[in-house]
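Mind looking over this structure? Questions follow.
Missing here is one protein chain; the remaining ones are kept as they sit in the complex.
Letters A and B name the chains as they come in the text, with residue numbers starting at 1 for each one.
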Amino acid sequence: MRVPSSMISWLVAVAALLALPWLVTSDYYVNIASQIVIAAILALSLNLLIGFGGMTSLGHAAYLGVAAYLSIYLTAHAGFGHLAGALIAIGATTVLAMLFGFLALRASGLGFLMITLALGQILWGVAYRWASLTGGDNGLGGLKRPHPFGLNLMDPAIFYYFVLAFLGIALWCIARFVQSGLGQSLQGTRDQPRRMRALGYEVWLIQWLSFVFAGFWGAVAGLLYAYYHQFVSPQTLHLTTSAEALLMVIAGGTGTLLGPVVGAALVVILKNIVSAYITRWLILLGVIFVAIVLFMPEGLVPGLTRWVRALRNRPPADKPADAPSVAKGPAR
Amino acid sequence: MTTPVLEVAGLFRYFGGLPAVRDVSMRIPVGERRLLLGPNGAGKTTFFNLIAGDFPPSQGEIRIFGQNVTRKSASQRTHLGMARTYQIITLFSKNTLLHNVVISLVGLRKIRFNPWSDLRRQTSLWEEARATLALVGLEHVADRTVAETSYGERRRLEIAMALAQKPKLLLLDEPLAGLSADERQDVQRLLQSIPRDVTIVMIEHDMDVALAFADVITVMQHGQVVVEGSRADVVADPRTREVYLGH
Partner (left out) sequence: MNFWIIQGLNGLAFGSLLFILASGFSLIFGLMRIVNLSHGAYFMLGAYVGVSAIEAGVNFWIAILIGGGAICILGTLIERFILRRLNGQPLAQVLVTLGIAFIIADTCVWIWTGDPRPVPMPRELAGALRVSNLAFPIYRLFVIGVAFALAAALWLLLERSRLGAMIRAGVDDLPMARAMGIRTSLLFSAVFCLGSALAGAGGVLAGPILSVYPGLDSDMLPLALVVVILGGVGSLVGAFVGSLLIGFIYSYGQALFPDLAYVILFLPMVLVLTLRPTGLFGRQAI
């Protein structure tokens, strides 16, 4: 009984995603959907580290921002073609992830978090101060969306399908990764690093490879981000962007495949709604962080489910979430 | 004379300023069953951790199968053919027993770096894991999660995970700790069934079981080796009574 019903809900979800541009007629909503999809790719990649690797990074905006800066700089300012610019941007950002992974994995737990944060903020400082290259506070623009296979990406609906295709590929690759030898090894190192070493696993290498893999998908999100906004500013690299990505991951529930997608939708929608009425998004972001940690350490979606169940006074139907909550996860 | 499986020379390890292991030397030939005895805090587990490569010694040398591994990582040592169990059980508690053994098998295989192939579809791995669990008498609970098993079953799973790697050198840290009399007999029988070409070093407090099992016994106290020799020698030695039996 279970399998068909989950199959049906999958099909419904996919059909709804595909039909979305017809369901919501306004370009404004289609664009928000595109934002969600791009944010979801970023959150998925961060969840590889947090949920499956137990490595809480506060510098994931680095890959989003660097790939965005590079692709805009290369195509709009250095005369590269779209394809070359995109490939170089993603390639170079992945190389950056190799370096950052090497540095951050010199430590674990809180040290890892501090190093990722410091590296990310240094990049933000670079983007902010190296104005001759990055445009400083004014940011970098002038990018025109490409026309791959003759598709007009300026059309919001077509752009939405374009990024949705990338989300599909990302989900597929990450789903495979999670069940693969490397992905399973990563989850083992999250739970029992010492044991894994004794079993013959090179824990450092497994974490580093996963870090680079996550960096790659962060770069993909960055490229799409650049196409969407056709503009990038230091804000993209700022700690708040990393924190938003982190919030998407913990809001949706860490260590699940689709949680980050739900989290991305929640955060993007909330941010758009709130920004329409007040300018104090950052305060709300802070309050949400404090509230989640204090009241729902296992994540917003699992936490709400728990609350609803508690209200109905029913015991939980399934086993506790498979992944450790961010808040209670291994720290050292 | 053949190369000893494990050779330790002048091993020291300090924590802060305190020596946990002091000038321990040992040669263990192929197939030997060696027992480490000693009161709590004698440095036995620290000694194990040094051999396994959890941390480097402050001084001294460790050779496994004739290779100097003093500066080699724990995983490199495992790949040479060493496996261990832990006194404090550290299993993957949310996974099934079968999955635990598969994790153990994958540790020695290239697939641990493969980001694409679905581990669930590696039927040969899962079959091998099931066979290993059958070996330790756990096939009937193979599909339960660790959290759903008894303490005795977890102890046996610990051993199964080590045996799955087909080690030539097996380090057992108190494999009988906390088991009931029946369970002890099961595990004892299991240990006796391990082929003789596997060298075993074991820490154990249960004198009856341990003495029946061991070829050579090393008694440690305060991080040092006090007595070493055959069962009869060590039992007869007055120093053994002094440190271990406490009178």
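By definition in this document, a contact is a pair of C-beta atoms (placed from the backbone, for glycine too) under 8 Å apart; a residue touches a chain by one contact, two chains touch by 3 or more.
Quick caveat: nothing in here was measured; it's all calculated off a predicted structure.
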Neighbouring displayed chains - absent chain, whole complex: A
Hidden partner chain, touching residue among A:Met114, A:Leu205 or A:Leu270: A:Met114
Those residues of chain A which, in the complete complex, touch the missing chain: 56, 58, 102-103, 106-111, 113-115, 117-119, 121-122, 124-126, 128-133, 238-240, 243, 246, 250, 280-283, 285-290, 292-294, 297, 326-329, 331-332
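One rule holds for everything that comes next: only the chains that are shown with their structure count from here on.
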Centroid spacing, where centroids are CA-atom means, of chain A and chain B in whole angstrom: 42
Touching residues (chain side chain B, partner chain A) in the complex: 52-54, 73-75, 78-79, 83-84, 86, 90-92, 94, 103-104, 106-109, 111-120, 161, 165
Chain B-touching residues of chain A, taken from the complex the two chains share: 176-177, 179-185, 188, 191-192, 194-203, 205-206, 209, 213, 322
